[in-house]
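Removed from the display is one protein chain of the complex; every other protein chain stays in position.
Presenting subunit A:
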Amino acid sequence: MDVINQYTGEKWYYTDIVKDHFFHPRNLLMEKPKNENEFDARGMVGSPACGDMMEMWMKIGSAVGSDSNNKEERIKELKWKTFGCASAIAATSMYSVMLTENGGMTLAEALKVRPQDVMKRLGGLPNRKIHCSVLADKAFQKTANDYFRKTGQNSRIVIEGARVIDPRLNITDKDIEEAVLEGAQNLEEVQKKLKVGIGASQELITEIEQLIRFYADKYYG
């Protein structure tokens, strides 16, 4: 039984390229790394639209760029795992190919790859599946952030749609939400999860505690 794509009239819900990447995903990480240092960075995100989840691992090559003064951080390996549908799997597969082909992109280049670019390479996705291609992009941003944090490049960290709560340490409401979702229930536990002593002033502590209560109620109430 064939499914007809209502836009292209193709005999499958997805294009042949999507199908190929779905049935033969590239750069899939078969076994999760036993050693935390096996990769230079890691990130995991979930899709708010459908609940898909994706985990990404990255290795950076120590290649020197054409300009010998400018040491480039090129992506040597980009591995992933996805709990998601065919579009999510295919989009991640294609994304990982785009970032690592031809010797690998620099981090700066990679961060400029948009979901539309992945879509284009896939030959399109059904309209209601477009959000699936956004997930790879987000997972990579998080992986890159992990790398920047580990290498002390804090200024390069980009956290979208978050509000800075503790400007001293660049802690956002998203960080606090994440800590609560990881199981933290009070200020002390949140500090433990974030590995820093947030909230220098009483004012800040009150705000952080309010946020903790809000998220705890939202997800566990």
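A few points about this structure:
Criterion: contacts are C-beta pairs under 8 Å (C-beta built on N, C-alpha and C of every residue); 3 or more make two chains touch, one makes a residue touch a chain; residues count from 1.
Here is the rule we use: contacts and distances are computed from a predicted model.
For the omitted chain of this complex, the UniProt record lists the protein as "Aminotransferase class V domain-containing protein", which is one of "Aminotransferase class V domain-containing protein", "Extracellular solute-binding protein", "Sulfite reductase subunit A" or "Acetoin utilization protein AcuC". Checked against the full complex, the one of A:50, A:97 or A:169 touching the unshown chain is A:50. Only one residue in the set A:17, A:85 or A:187 touches the chain that does not appear here, and it is A:85. Within the set A:20, A:77 or A:178, the residue that contacts the chain not displayed is A:178. By the touch definition given at the top, subunit A reaches the unshown chain through residues 1, 13, 22-23, 25, 28, 30, 32, 44-55, 81-89, 128, 131-132, 159-162, 173-175, 177-179, 181-182, 219-221.
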